[in-house]
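Excluded from the complex is one protein chain; the other protein chains are retained at their positions.
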Amino acid sequence: MSANPPVLETREVTIRFGGLTAVSNFNISVPKGSIVGLIGPNGAGKTTCFNIITGFYKPTQGDVFLEGKRITGLPPHKVCEEGIARTFQNIRLFYNETVLQNVMIGGFVRQKSHWWMPPLLIPSCTREERELRDRAMALLDSVGLGKLAGEISSSLPYGAQRRLEIARALATKPKFLLLDEPAAGMNPQESQELMDFIKRIRTDFDLTILLIEHDMKVVMGVCEHIWVLDYGILIAEGNPEQIRTNPKVIEAYLGEEATQNA
Amino acid sequence: MKTPNKSRDLTLTTAAVGLLLVFLWWANGHLDNYKIQVLNLIAINSILALSLNLIYGFTGMFSLGHAGFMAIGAYVSSLLILPPVQKEMIYILQPLIWPFSVLQAPFFIAVLAGGFAAALLGLIIAIPVLRLGGDYLGIATLGFAEIIRVVFTNLTPITNGALGLKGIPNYANIWWNYGWCLLTLFFLIRLINSNFGNVLKAIRDDEVAARAMGINTFKYRVVSFSIGAFFAGIGGALMASLITTIDPKMFSFLLTFNVLMIVVAGGLGSLTGSIIGSAVITVLLEWLRFVENPIDIGSFHLDGIPGMRMVIFSLLLILIILFRREGIMGMREFSWDSLINRFSRGGEAR
Partner (left out) sequence: MSLDMFIQHLFNALTLGSLYGLIAIGYTMVYGILRLINFAHGDIFMLGAYFVFFGVTLTKLPWGIAVILAVALSALCGIVIDRIAYRPLRDAPRISALISAIGVSFFIENLGLVVFTGLPKPVYRPDWLVEIITLGNIRILPLALIVPAIAFALVMGLLWIVYKTKPGLAMRSISKDIETTRLMGVSVDKIIALTFGLGSALAAASGIMWALRYPQIHPFMGVFPGFKAFIAAVLGGIGSIQGAMIGGMLLGLIEIMAVAFFPALSGYRDAFAFILLIVILLMKPTGLMGEKLEEKV
């Protein structure tokens, strides 16, 4: 790896909920500009890792670094300010708001004007809001949602909601993007489009992306490096080929199926 | 999406405000005192409803503390506009302490001070209480309002205790009330339609997602709560000067209930709804007074039934919640576009 620090690094991250150790000794290092994956059976602790990285959970132990800066224990909004954005496993849009409003809310974190400025008709604030609106529209156009800007977000079809959630995350101008099961509920054609989409936003927005995914075709198709989590423990890592043939990984997934069939 | 026609809307809005002013000027000269009083109450209730709607309808914080903020606004402003001689006369239990005994301010400043005092209290309350969510927040804010009432009953050297304040100068005429109402409306329209307004709605819709989007949800809940408290204080200050007599008993939970009723009936998350709701509910409440007054129809005499008004009123709230939860407007707002569209479509149909 080059002299640049990794965009994201976790060191010995462990979290316990009461008696349950949901994640233990989680060590990953994500190089700049890469698309990497985190996989594992249901309940392995993947979403929990996301929640730790984005500040929703405080790890019992260990540290998280963003470009070499320690961000452990920062509240979620600070983490976002530092440049990490995320989507949620079960889509969480602002459902009473329009598509455009959703994206503008994402842009708020980079807004400089204060809350009391709009009522006082401060010109700089009006200008900034207009720019923000234009940027949000441009972003929506670039993800193919421009035509739907005025629709209430809850009325969107499922695939478009996923896309909007990603667009909203992009509006926060992140360096590092976390996607929690972006292909869930998509048909093969939609997931193919999603894969192209993910690759495209990486270059367009100069991003590093970590994604959780159960759809192996998507994982193998976009990820350059993959970590495998089982019962909160990293059991393997490597490129898609290595992961595909790793007996431990196969066992973890088969074990899950065996118990499910039992 | 249609591009909004800005200059046309501005013209129409200016015309509408002008029309309102002409109407008020006419009303002031031609209507009887009782009707003018009702018009005044509509303006003040609008301010109160708009402020509660900001807190509950737009930011999703279920607050039952409005009466407390109104009490603060009412007392602060009344103490500033009561002439010192008058103060000396009404404080018979214990004299009013300095500096309140000599402080004096013009009406506008006094009302503003009432608003700021309420906002300050809102801020102080918000910081501990807004960590709670949902119904616990409701109960805690209700608790604060009750504490304020008890404190005002006992703080005789400042509030004149249970006797309250009498003979407050009646400055709150139709111009002041509607002036403040329009100011509140303007402030809130600008606020809600800005991106900050979007952020408040985001916090209401999904706080977790809002935090993930880099929004310091706690901070902005505090801001929204304090702005709401500010306008509640303004409303209380105007109310005190309109009815000229206040005491701690007046600021009970019932007062909050009335405002809540207006907000729910008008539509949670709709400024338009709060204005329409204020007009409808205020008129309805006044109209319902007839069931409490004795009536004579020919030789037939009906005794008034005290309490009947609130029976009908609370029944109405239950019915709204059960059968039309979105109220009159839901989350929709008035816009010239929709009005014009409706007119032109109506024209085509005919």
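We call the chains A and B, going by the order they appear; numbering starts again at 1 in every chain.
One rule holds in what follows: a residue touches a chain if its C-beta (ideal position, glycine included) is under 8 Å from a C-beta of that chain, and two chains touch if they have at least 3 such contacts.
The structure presented is a predicted model; accordingly, all values stated were derived computationally and were not measured.
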| item | value |
| --- | --- |
| Chain not shown: contacting residue from B:10, B:27, B:150 or B:339 | B:150 |
| Residues belonging to chain B that touch the chain removed from view | 62, 128-129, 131-132, 134-136, 138-140, 142-144, 146-147, 150-151, 153-154, 208, 253-254, 257, 260, 264, 305-311, 313-315, 317-318, 321-322, 325 |
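Convention: only the chains that are shown with their structure count from here on.
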| item | value |
| --- | --- |
| Geometric centre distance via CA averages, chain B-chain A, whole Å | 43 |
| Chain A - residues contacting chain B, complex | 54, 56, 75-77, 80-81, 85-86, 88, 92-97, 101, 104-109, 111, 115, 118-119, 121, 125, 129, 132, 149-150, 168-169, 172 |
| Contact set on chain B toward chain A in their complex | 1, 186-188, 190-191, 193-199, 201-202, 204-206, 208-217, 220, 223, 269, 331 |
